[in-house]
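Next up is a structure, given as structure tokens.
Here the complex is missing one protein chain, while the rest keep their positions.
Per-chain numbering from 1; labels A, B and C assigned in written order.
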């Protein structure tokens, strides 16, 4: 992200340098981008932060599982059963490699980031949090990384504390010592804000957390699809992310946990596969990852997640970051010219490809709905970050977020859709 | 299930009456059934109780979502967002109709039966179970309907009690009064045993449970795909089932809960969409179903579950039950002729399409592995029912289970694969 | 007199039919929304907030004495298109007796307007949240007037 050459604020699509990434070739991989909307409008999809579209390799992969070797996992010796096990272990190994984990068995399949964080908050939290302990959070976190901690804190007599943000929407690490106490047991932080786009310095936060004896959970939902992650180098203890945001299927997510922590924790869901022995009197648990994978996995989805990882790594994070940064900078430059428009969050060098904004005298819901009429799909609302919006002083924002398939021309469409909405809402020229 | 004409024990495929169900037409809907195995062996899939195969309408539906209108759910006003919401509500309505619920908002999407039961055990159990309270279970339950109750009982000081089975593997309701006490708050029971095939009289159990002031949870994982269910007529309070066993995608399941119970319970997972307001001090919850649907749903899978329900209802439970009963009876008749083979569980009139067996001096794992060499896919092991196997006095069984696509000829293949395995294991002729 | 006060629901349905296209209908909703009578800020309380809407909606009613009494509704949102939908709802319900209000099948009206095709299920939940509140107020008014 750093070391980027300073950008010409007036850069135009024609002169736009797409870096090493051939965006037209990438777009051809995504069937949905080629379906015209009613009235022949082209689709301008700018909501990848909510959920990304899927390349055909991922779509085909799920189909291939169902058509060629589907069976339940970890249960049968027959050929399809063995094949499914194999493929699932293949995804586990790909995730391990993607995040730099020590072993594949530290990779747990879940239904998504929300489930992964709830798993840790419950199965680690209820086991290890005591009255008076503290959890360090901050106001930019997604509800998925706030509510589970508030609830487990309430159950255990622990307290949530919130590291403040700087005026431009970054974590204010200069105030760390005021908020991190000897009773802080857990620091849970997002890799990238889903509203401000802010990229947090995880390596440094992990170091601070560990120096004080706390455990670090990284909410990687937004950061994983857009930049490299290395849990070992960064010393991340838990990492949660969702398949559907990294161009994989809906219905599957991941929890990474350091082996010793996974072994020490309680299980979360009880059921099949997570047990060692069950009797009518009680039960003992399997080793991780099985211990946390009760019940039938999202089989076809977990296998196709491996394909999504291959797809992303085939492009390479260097090219992805460069491309998305260029889009972001171009969007910042162009949106800044729009009257009454305010971008929330830091300047592009501290951000990933997310631009959240408000326009004076225009309600975000009206803006999003009117932009939809121009085929520009953006999200509005609190984006599951009510405390952040409280902090921003607005009840809702409009968010445009970029993925590997977006183009500078789509930034132009974004701008003209905003102008269209402003005009429909009779805002001054 | 009752009122079936008595079957000729010597019925042969040629003379087999397929009832109203055109099995060859149904088989054409399942692409996987037409892939030959290595050496050109046809696939004989007899593990639908673990997970069923998918008709192409279901496979195509997931693809259609990804290719035509994919977006995150309940979040965007833009066209795809609205379409996804619509489709999800469409599935909710289909589930409502399938199970006879009062309103679609009593239908909650989960990742599967295991998740659904854990949700109730935790979110209902922790709220309402007190020291000394009792949960009535029985030894035929799947681990998914045992372990969560044992764990919440441990947390709340409640106790699990187990209604005994009759010698042939049915619930012994004559002993109900010994096990159901004034402190029994929950009766959790499977609609159909995943090992014995036993179909339990849910209507009667619900009546007994309610007469004593307890709540009834039905584990419908096995029963839902094979016979009609009506939560209102039967007075079922909670119902859990999985999409993947009813010919739907992996990664999605359902929890039905009576509205007043859902409203009174705590939420389970915390995160996006399940909240009303979140502040740094604490949070309030949304109404059901949102209250229990934290985080991104298995979007494409939940939509395609609706297609699976259409598929099953298009065939009709009358035809399905009749077909599967005929297969079951034929299998019972033919397997009974095999030397040393013992079928565990009651006679066919009390069962769904599941035959679990052991063969004297043959280990189930060897049997399953050898049968695999003949292209016959059956499961072996404890099938996530260790206490039941304890009760049966065997550590493992071989299970053949039938779905709508199985044929009498496949029963013959099952028999000859068993004979092949017996011969390889040098068992006496 | 604003657009919505001078119109009845049949005229509105006719207007929507004439417009035909969702884009034009949506523009028209914006016009209706812009002209919606404003609620004073002090009325925008938690008590008057309607549940189930994505944007904030507040709704108050006034009972015009008479026998039977008639109800008037004023509601506001911060979003203009939602205000347009509120105008539709008040055109449908304002100035009617409790009995009349309870007899209306709003689903049928929204269907004739073609709205359900263009509103997300969330939006429709919001609309029905408003309808529910209105029916509740009508029930109350009916009970009060018979109690007297």
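In this section, a residue touches a chain if its C-beta (ideal position, glycine included) is under 8 Å from a C-beta of that chain, and two chains touch if they have at least 3 such contacts.
Every value quoted in this text rests on a predicted model; they were computed, and no experiment measured them.
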Partner chains on view for the chain not depicted: A, B
Contacting the left-out chain in the complete assembly, out of B:56, B:210 or B:363: B:363
Contact set of subunit A toward the excluded chain (per top definition): 74, 76-77, 81-82, 85-86, 89, 287
Contact set of subunit B toward the excluded chain (per top definition): 363, 365-366, 369-370, 373, 381, 395-396, 424-426
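Please note the rule applied: only the chains that are shown with their structure count from here on.
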Between subunit B and subunit A, distance of the C-alpha-averaged centres to the nearest whole Å: 33
Centroid spacing, where centroids are CA-atom means, of subunit A and subunit C in whole angstrom: 39
Residues within subunit B bordering two or more other chains: 76-77, 81
Per-residue multi-chain contacts in subunit C, two or more chains: 54
